[in-house]
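Shown here: the complex without one of its protein chains, the others still in place.
Our next item is chain A:
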Amino acid sequence: MVDTIEGRGEVDSGTGRGFEKSLYDLIKGLRNHKGSEDEYVQGSLRECKAEIKSQDIDKKATALLKLIYLEMFGYDMSWASFHVLEVMSSAKYLQKRVGYLGAVQSFRPDTEVLMLATNMLKKDIVSPNIPALSLPLATLPHIITPSLAMSLLPDILSRLSHSSAVVRKKTIVCLYRLALVYPDALKLAWPKIQDHLMDDQEDSSVTTAAINVVCELGWRRPHDFLPLAPRLFELLVDSGNNWMAIKIIKLFATLTPLEPRLTRKLLRPLTNIIQTTTAMSLLYECINGIIQGGILDIEDNFQERDEIAALCVGKLRGMIVMDSDPNLKYVALLALNRIVTTHPMLVSMQQDVIMDCLDDLDVSIRLQALDLAAGMVTSDTLQIVVNRLIDQLRLASSRDTSNIEAVSGERTSDGPEAHRDSSSSNVVDTLSMPNTYRSEVIHRIVDMCSQNNYSELVDFEWYVSILIQLVKLLPPADTDEYWSEPPVSDQDSLNGLKTTVGFRIGSELRNIAVRVKGVRPEATRAAESLLLIDNKTILFPATSASNGVLGHVAWVSGEYADYLKSPSRTLQSLIDSSTVSLPSETLQLFLQAIPKVLIRVIRSCEVQETWKGEISLLLARVIRFMESLAAHPDLDVQERAIEFLEVLRLGAESLQSEPEGVPFLLTSIIPNLFTGLDLNPVAASAQKRVVLPSDLRLDEAFNDNLPDLFQDIDSSSTGTEHYGTIQQFYYVSAPTPATQKMPHIQATPTELQLDASYQSSYGGETDLLNGLDRKRADRRERYRDDPFYIAPVEASSITSSPRRGLPPSAGGDTLDIDSIPIVDLKLDGVPSGVKAPGVQENYRAHAISRMEVATDENFGSEGLASHAPLAKVPGESGPKRSLLQVDSSGLGNFTLGAQDGQTGQDPTLAGDSGDAEMMKAMQNVEQVRLRMQRASERIQLEGAPAEGTLVRKKKKKKATMTEENHDTAKPKKRKGKKDSR
């Protein structure tokens, strides 16, 4: 120990020794350079770089310590990894400790020097000095790789029998982390760890460490740990160590689902603990264990189960109501949240206290209560809960506008938030309700109402009004961007938009309009009211909040323009000059809606005397608006604007040339662009399930000679006739094609050929329809036997598609399920789309009746997947590893040698005495098996001496490698993954 203190002194007293700074000087310097810290740090880093290359190990260690300190503030030190190794190998303990700390803090998966460290680590692991020996044990979990694990395993295993409990407990944990990257390690280590666990004489710290490790392993492979149950039980009842008891209960919660008899055995001690313990953490974990272990689900003894359920819920209620400790409130809600998925009834009995928690001062508690409220909501309670939440939001936003003083007294504790948001116009609003929380509330309201395709929702008109209110209560949008890093690509920014509450509400409104025909007029009017420019300042005080909503409402007002209350005002709002500055995603939808609404306005104008003047005025205004977007930087916007611009110019032209009556182009042709089959909701996954034709080759080039082809086109100045038309379309000034084509149309409106689709817009209505019908009939004929073709709905089968133009009226009763195209597909399982319309026959029986909600159209029975929240981007569903996550999946497929062939019998619960005997016998069997296994390994290595400590390492290595080969390719695959990561 003497030399360690000396070492310390040398590391720390760098000041007196030369130019270089000690850590102390560095910190002091940092404090003296307030404002220019970065400069100072850069200077220090340069010094460190020089010092760490020095031959003097003291200097090196000091420099490293400074680097580690700076690394904490985010200054990279990966370049120093080799020097870390140098300091790790120092003979002085305190320097060694600095080195090991450097490895823990700075080594990353891509640090390559680690390979050089193997021998040094081996040496340190067998060091006689306990602190020195502890260093690698504590460090290895951070830096371990499969190959390192393989070569160090024998040395670490030997530490399990070390005389010091400190070493043993750290070794057990270290072996666990080794096993995560190298599952075979567990095969050798587990029997020994188990011995320590079983040993009554073992130090309690070691037992606790072993329990903690088993707890981590347990949920991956609960089967393997069932035989431990008697010992765990004993420890739970007798140990009196609350830390350990908590872990054991956690472990039991994963074991009980596998062994029903265990539940009965646990019931009494757990009840006992719940009734007697004074430690709230233990009490809580007992309740939690009962919930998670499925003890509430036991079937054979209802009375006992009801008792324990009442006891648990009663205790939880007590934690919420009586204790002023917010932590207990929080965890109680957490536990209730776990119960609610299986026993909603039990929880809804506690509705009163849960609702009170919705108004708690603490956001964490409120969020939990919100979860819970969403989980236990039924069609009866939905409106109550939602109204309460809306009131809360309204209160918060009215507080925004009112004076700060009035509320600051009540909630001063939230103070620190105020400065956070001072840049926004509403300085006050974060006082009691951070915007993130408000967004969450709105998300939850929408979740609650829309769950299971609106199965809990009765009154859709109410829902529409709620959505409108929510728009008014939208928090300023800055919170949504608050956390997210700047978007990397356009795709990212679009995804970001999709998760905003505004987007969510907008798409809800659209969903309702599309799915629920009965409420479509209301939904359209609601959309209209949101769109009107006069309302904008009232509805969207913060301009950015409106972005998500506007696109959807524009689409709804366009698509269902017939229901608009005042189409002309809507149109004016759509083409208002302020719209131009909207984001391009929204503008695209606006552009699509404008012609639809325009047509609706024209139709309503026709009856008036002054129609001609009005229509031409309207057209001129719309055209001017479109022109302003014709050079929009976003390509989608630009394209749509130009397309519609051309069409509308044609319309304006025809209006000029036609002396009386509204021209055919405006009454019929342009409207026909937008009418046709109604749009049905289609599941996001439907497209993926369409089987590609076998002769479809997507990877093959159309023409190997593509560059030449392009060259040909470029070289022939006029090109083909087809090319000429394109040229004309894009480059000849707009009025020209109109004047060319117009007389043509008037002269022979019905004689146009219909074989080219783009011409249909110039064709007469009848012809167009005939042609379309004929085509449809053709297609139907062709695909009649094709199971993947969704035939268009016949006009006669009204009810199969709720959004046909005809009112369902009484048709709801004569539902012809066979006419629903999905049924024709005859894929496995009952299509989910069929059920819902069938169930809801009683269409609009009374004012607030069950409305017909169209489900997503899909193939097969994967309807559920389609109800995933909008925020989820399809295609990214693959399991991604979370940050900080330790991947233990390698253990999932790993069978512990100890339990080979034991799964069938269960000796654990026969009786306490029998259990112990059985355990002993199993241990013996296992030991014999292990001895035999080792013997066989020894034989495999011919020529090697049976007992040579020197070659032992090599032998192990080879043995484990052969084992690995037997063990299929799994561990290897994992290894590769780990390395590449």
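General remarks:
Heads up, the rule we're going with is that a contact is a pair of C-beta atoms (placed from the backbone, for glycine too) under 8 Å apart; a residue touches a chain by one contact, two chains touch by 3 or more; residues count from 1.
The rule we apply is simple: contacts and distances are computed from a predicted model.
For the chain that is left out, the UniProt protein name among "Ubiquitin-conjugating enzyme E2 2", "Exosome complex component MTR3", "LAME_0E08790g1_1" or "AP complex subunit sigma" is "AP complex subunit sigma".
Across A:142, A:394 or A:624, the single residue that touches the chain missing here is A:142. The chain that is not drawn here is touched, among residues A:29, A:131, A:191 or A:318, by A:131. The chain not shown here is touched by just one of A:39, A:56, A:76 or A:199, and that residue is A:76.
Contact with the undisplayed chain is limited, among A:63, A:101, A:232 or A:389, to A:101. Looking at A:28, A:394 or A:624, the residue that reaches the missing chain in the full complex is A:28.
Within the whole complex, the absent chain has one touching residue among A:21, A:170, A:517 or A:596, and that is A:170. Summarising the interface, chain A meets the missing chain with residues 1, 4-5, 8-9, 12, 23-24, 27-28, 31, 65, 69, 71-76, 78, 93-94, 97-98, 101, 104-105, 107-109, 130-131, 134, 137-138, 140-143, 166, 169-170, 173-174, 176-177, 205, 208-209, 212-213, 215-216, 219, 243, 246-247, 250, 254, 280-281, 284-285, 288, 292, 325-327, 329-331, 334, 337-338, 341, 361-365, 367, 413-417, 420, 430, 434, 483-485, 872, 880-889.
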